[in-house]
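One chain of protein is taken out of this complex; the other chains stay put.
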Amino acid sequence: MSAPPFLWRIRVYYEDTDATGLVYHADYLRFFERARTEWLRSLGFEQSALRRTDSVIFAVVSANLRYLEPARVDELLEVSVALRGRARASLTLAQSISRDPATVLCEADIRVACLDAASYRPKRIPPKILAELSDGD
Amino acid sequence: MSAPPFLWRIRVYYEDTDATGLVYHADYLRFFERARTEWLRSLGFEQSALRRTDSVIFAVVSANLRYLEPARVDELLEVSVALRGRARASLTLAQSISRDPATVLCEADIRVACLDAASYRPKRIPPKILAELSDGD
Amino acid sequence: MSAPPFLWRIRVYYEDTDATGLVYHADYLRFFERARTEWLRSLGFEQSALRRTDSVIFAVVSANLRYLEPARVDELLEVSVALRGRARASLTLAQSISRDPATVLCEADIRVACLDAASYRPKRIPPKILAELSDGD
Partner (left out) sequence: MSAPPFLWRIRVYYEDTDATGLVYHADYLRFFERARTEWLRSLGFEQSALRRTDSVIFAVVSANLRYLEPARVDELLEVSVALRGRARASLTLAQSISRDPATVLCEADIRVACLDAASYRPKRIPPKILAELSDGD
């Protein structure tokens, strides 16, 4: 699990800011999810397809966020995804949002559970995904 | 169709504003929909129940918005809903957002279509809803 | 600090849900902030006024979220705010979102810092706020 983290760039628009002039704190969770979605896509998996073919969805079950520096409109941010652990029905990820490699704006530890798309009950992560995750992440 | 409009109060929070210091323009559409939802609820209909029991959803098919005055965080706004027309599978509504009766911030003409919840194809509005709409709106 | 928590009711609208059929995880942070805003308002403080008169804003510096049960559209949720600690320039709050007293959907530990509204640097919480917080919370 020492592969370099997956990186995804996100531009900040007015929609992401609030009247304090800074990025609204809840929007960091949206940025983190976009990066996780693109990380899965880079491994060959699209969540809408997984839902149709395997009847699974991924849901956040815990998120620990540390806001270190504010972000502003028009900034181009880099969001990282690193796999920290995997269980039968959940994944643990370390994520960060940076302005540049030396300036981390927000760090997060996020656990996502694999759920049945109809019953919302925990469900084993499809083996084809686990196989990709063991190749280096 | 000369009944007084339905009114619904909405508080502006930081989440609704952007870095210009004003309410973000797309959020007015969220405010308008909250008021339409509460208008339907006041008539005895909950959209999640309609979806389960009648397999219908309502989708916006057109929206004409005029932004007249900006709104700011902490303001308490009043959102109106007035039925302007109904067809077999759609409703036309006139809506506005006001700071006080004399100060309209945004006006909208919105048409919503009744769709089948599974196929997303146009579907006749359930008669029980039309019956309530003819009672004065 | 053993006063009963402040409670605020929030209705779930379509805007708060995603294609899984459940409330989108980032929106819980919006719900938590609405309740904190109303808690401050119940103590006599409006954030927009504090910004103008005292040049302070409150910013979330950490949030630990545990998602226990999903919420769905049309539900009426109850959001709580309990003060757990206060420092010179920050407050620590325990918050939860419940469907009913027996069913907690999400729990959060949230720390907000008091910042200067122009420089975004830490700033002492205005004494008039601390005075209200010591009266029971």
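Brief remarks follow.
Think of it as A, B and C in the order they're written, each chain with its own count starting at 1.
One rule holds in what follows: a contact is a pair of C-beta atoms (placed from the backbone, for glycine too) under 8 Å apart; a residue touches a chain by one contact, two chains touch by 3 or more.
Just so we're clear, the structure is a prediction, and the values are computed from it rather than from any experiment.
Although it is left out of the displayed model, the omitted chain contacts the following shown chains in the full complex: A, B, C.
In the complete assembly, the contact with the undisplayed chain comes from B:59, out of B:3, B:59 or B:87. Here the missing chain is touched by one residue of A:33, A:54, A:78 or A:107, and it is A:33.
In the full complex, chain C touches the omitted chain through residues 14-15, 17-22, 24, 26, 72-73. Listed for chain A, the residues touching the missing chain in the whole complex are 11, 13-15, 30, 33-34, 37, 46-49, 72-74.
Where chain B meets the chain that is not shown, the touching residues are 19-20, 22, 25-27, 29-30, 33, 48, 57, 59-67, 70, 117, 120.
Basically, only the chains that are shown with their structure count from here on.
Centre-to-centre, using mean CA coordinates, chain A is 24 Å away from chain C. Computed centre separation for the pair chain A/chain B is 33 angstrom, with centres defined by C-alpha atoms. In this assembly, the C-alpha centroid of chain B lies 28 Å from the C-alpha centroid of chain C. Counting partners per residue, chain C has 30, 33, 48 as the residues that reach two or more other chains.
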